[in-house]
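So the structure is just underneath, and the comments pick up after that.
Of the protein chains in this complex, all but one are displayed in their positions.
Labels run A and B following the written order; every chain starts at residue 1.
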Amino acid sequence: MEIVLPVVIGSLYAMAIYMLLRRSLVKLLIGLGLLSHASNLLIFTAAGLTRSKAPVIPLAADQLRPPHADPLPQALILTAIVISFGVTAFALALAYRAYRSVNTDDLDQMKTTDA
Amino acid sequence: MIIFSVLAVFGLAFLAPPLCRLTKEKSGWWLAILPLALTVYFLSLLPGLARGQIQSISYLWSQELGLTFAFRADGLSLAFALLISGIGALVAVYAGGYFGTKVPIGRFYLWLFFFMASMLGVVFADHLILLFIFWELTSLSSFMLIGFEHDREEARAAAIQALLVTGSGGLVMLAGFVLLGQVGQTWELSTLFLRGEGVRASPLYLAIVILILIGAFTKSAQFPFHFWLPNAMQAPTPVSTYLHAATMVKAGVYLLARLSPVLGGSPIWLWAVGGIGAVTMVLGGVLALSQTDMKRLLAYSTISALGSLVMAIGIGSETALKAMVLFLLAHGLYKGTLFLVTGSVDHECGTRDVRELGGLGRLMPYTALGSTLAALSMAGVPLFFGFLAKEYLYEASYKAGALWLILAVLGALLNVWIALRVGIAPFWLAGSKEAELPKKPHEAPWSMTVGPLILGGLSLGLGAYPQILSSVLVSPALSAMAGKAVEVKLKAWHGINDILLLSLLTLGLGVVAFAIRNDLQRIAEQWTVPWGLDTLYRRSIDGLFRLASFQTRLLQHGYLRYYLITIVVAVVGITAGGLIRWGGGALPHLSLDLRFYELGIAIIIVLAGGMAILSRSRLGAVAALGVAGYGVASIYLLFGAPDLAMTQFLIESLTVILFVLAFYHLPNFAQLTPRRERLRDVIIAIVTGCLMTIFVFVASGIQIHPSISQFFVENALPLAHGRNIVNVILVDFRGLDTLGEITVLAIAGLGVFALLKLRIDQRSARAGKTTQTGRKGGDQ
Partner (left out) sequence: MTSLILRTMVRLLLPLLLLFSVFLLLRGHNEPGGGFVGGLMAATGFALFSIAFGSSTARRILQIDPLVLIGVGLLLALSSGLMTLLLEQPFLTGVWYKLSLGALGKLELGTPLFFDIGVYLTVWGVTLTIIFALEEVG
């Protein structure tokens, strides 16, 4: 899998960047979603992949014996997932509000609205 | 006690506004009590100082950074401190009469005492960083005081100029301090004195000297940074007296004197410090020739005097340093007087133009007396304090070489001329008719004459009886600069010798120059070059503004995607640069271990992503995004991260719900970008994608620091009583991060709530009719 995931991550980044560069606000938000998938996978992969068990100490044991997955990147990604949900929601609300105010979701037309 | 003197004045600064409201027009007298008490306190330290007792105190601030609040009062510090508190008290009294109750005088006193405290801090600080902080505080208060009449454009411009010149000089100086601290291995000045040899031998010595000199020269208005001082005359006269004649501009002189045991004694010190000082001394006098405004004349003579002080430090012999200390005190006394007198004249006559003023001696007798005493001291008439200082300066220059002596005489000569012009002529020569003055002159109030009289009186008294200063002040100050105990005997009269003759010659030539003042002025006016450094300063400030607006227009154009392109291209460039520098190295061992369902999930993610960007329908795109998210979640599940998988599945579902709910109110996709731009975006995207792929390949094979995960794995159960290590990290080991995270999440939620639920208030609804119609359009 180490050989496939980088390609997946690269593709997700490429697609995310392309969507972020669209003029339509909604497309940009979808790009944001793809970007967070890509980044989370990046952290996950860069820390090393293992098919072994989760970083949970079995009830019978006193400590976790290797091999096991690295818990630290998981903790990072977990918060990142939830935060990116918050960001997406906020961005959606912002998009809605902006659309309501200026009646367009074309970012190029929005640039003149604060004049 | 010393630290309390500084703190007390800071306290007084903040108490000044309410105290002024309480004491009304008498506030000057009341507020002068503390500075006066401090003067007495500083004087009371002198006998002890003569016996070699130096007050010092130090509080630890930060052990790791080597920072201490270290204060020390040796002879040099106290010489400056006496000027600061003594003249400060007189200026405080004077300002009360000068301003009356018309202006917000509380604010004035706030910054005046703020300055006084900072300046005391500068001279008492025994720590380079502490000194720097107080140094910049004086620049700041100078800015506030020059711009005190902030409704005048010139005052604001002058304030900004002074701040920029002295403030940036201070920053350069800080760099020098840091180097000095590194080389000397200490920030403490008193320790640094013992390490002068090592500092001078260091390869960084030249850099240290240049950096610190720039700081000192900007502050003390030395060539080529002298131009801010005449402009600073926009300040009210009490400020000019105090900051720009008696104290602040001498901070640079203080610093040079303070550091001369460490940095001095080398040829570069002699030529850089002495040379610049000598040039400034003559240049100040020459530039004064074309001036007619009393304040500007005095400002140029101050530049000249500061030049003399700097030159004396540069020469650095014992006689030169003695001359420095005496000249410092003498100049503070006579220049302070003359500035105060100028303020009184301006206040009572409505003009400061020396061509219009005359015959004021009868009308303003006390002011005239103070002015005359000060002017005679400045001119260097025997038995006055200025004479004594000049004698020693001549003697030091004479020993240093003929060139120095010629320059010193030239500088002194020009100052005789200025003294006559400002201090004598307006009072004792008949001027233009009184009726032409904007106001009918009469004597200034008592509060405005007491200062000039005391300072003028001291100019005579200390000149006639310098013995009282020898052991208590001059010797300790000199010892501090020389780095060893020095005994000084001062005498008012040295008998008839070459130096005295030279002094008399200077006086005579000065009088001659004064007699032909109008011709001199005409000649000087023709010299005036159109491209001064002042112009250069203005040009560069204008250029800076133009550059700022140009780059703002260039960078802040409002097109989001170009911002993004900039960011993406920069990130790609830096990452690519890093990868190239890393040079390929050994690619990590790539395991080809791949299971078919894993490959399937990978393909699904990529296909779903492709769907999301190609789909013409919004719902299709969002559904595809969701599928991609589920794919990612499956990868987490397969590679030992069930917590992540669960979270991702739930979040993905909720995100889809969110998008669907929001789409109900948002427009359909539209093809907005022309084909060529889309091609460009595709290229940027693909390049980024490829780079990220390579990056992940490389990154998974590199471990720069040992992983800290093992700590969590081993301690989760014994320390945190938890078996799910991911959860333990979240709620225990890194609990603070999580607390921050849920706070951010809460703010995002509240933000959404505010954006969607709170109605636009009436005002903005009325302001934008288009908004209303826009809303209707949106609903359809």
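Definition applied: contacts are C-beta pairs under 8 Å (C-beta built on N, C-alpha and C of every residue); 3 or more make two chains touch, one makes a residue touch a chain.
From a predicted model like this one, the values you see are computed outputs, not experimental measurements.
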Omitted chain's touching partners, listed by label: A, B
From B:M1, B:I468, B:L661 or B:I702, residue that would touch the chain that is not displayed: B:L661
Touching the absent chain when the full complex is considered, from A:L12, A:V56 or A:L72: A:V56
Which of B:I133, B:V286, B:L650 or B:V687 contacts the chain that the document leaves out: B:L650
Contact set of subunit A toward the excluded chain (per top definition): 54, 56-57, 59, 78-79, 82, 85-86, 89, 92-93, 96
Missing-partner contacts on subunit B, residue numbers: 642-643, 646-647, 650-651, 653-654, 657-658, 661-662, 664-665, 719-724, 726-728, 730-732, 735-736, 738-739, 742-743, 745-746, 748-750, 752-753, 756-757, 779
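Just so we're on the same page, only the chains that are shown with their structure count from here on.
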Length of the line joining the C-alpha centres of subunit A and subunit B, rounded to whole Å: 45
Subunit B to subunit A touching residues, read off their complex: 557-561, 564-565, 568, 590-595, 598-599, 602, 605-606, 609-610, 612-613, 618, 621-622, 625, 628-629, 632, 635-636, 638-644, 647-648, 651, 654-655, 658-659, 662-663, 665-667, 669-670, 672-673, 681-682, 684-686, 688-694, 696-697, 699-700, 707-709, 712-714, 716-717, 723-726, 729-730, 734, 737-738, 741, 744-745, 748-749, 751-752, 755-756, 768, 771, 774-775, 777-778
Complex contact set, residues of subunit A against subunit B: 1-15, 17-30, 33-34, 37-38, 40-42, 44-59, 62-64, 68-72, 74-75, 77-79, 81-90, 92-97, 99-108, 111-112
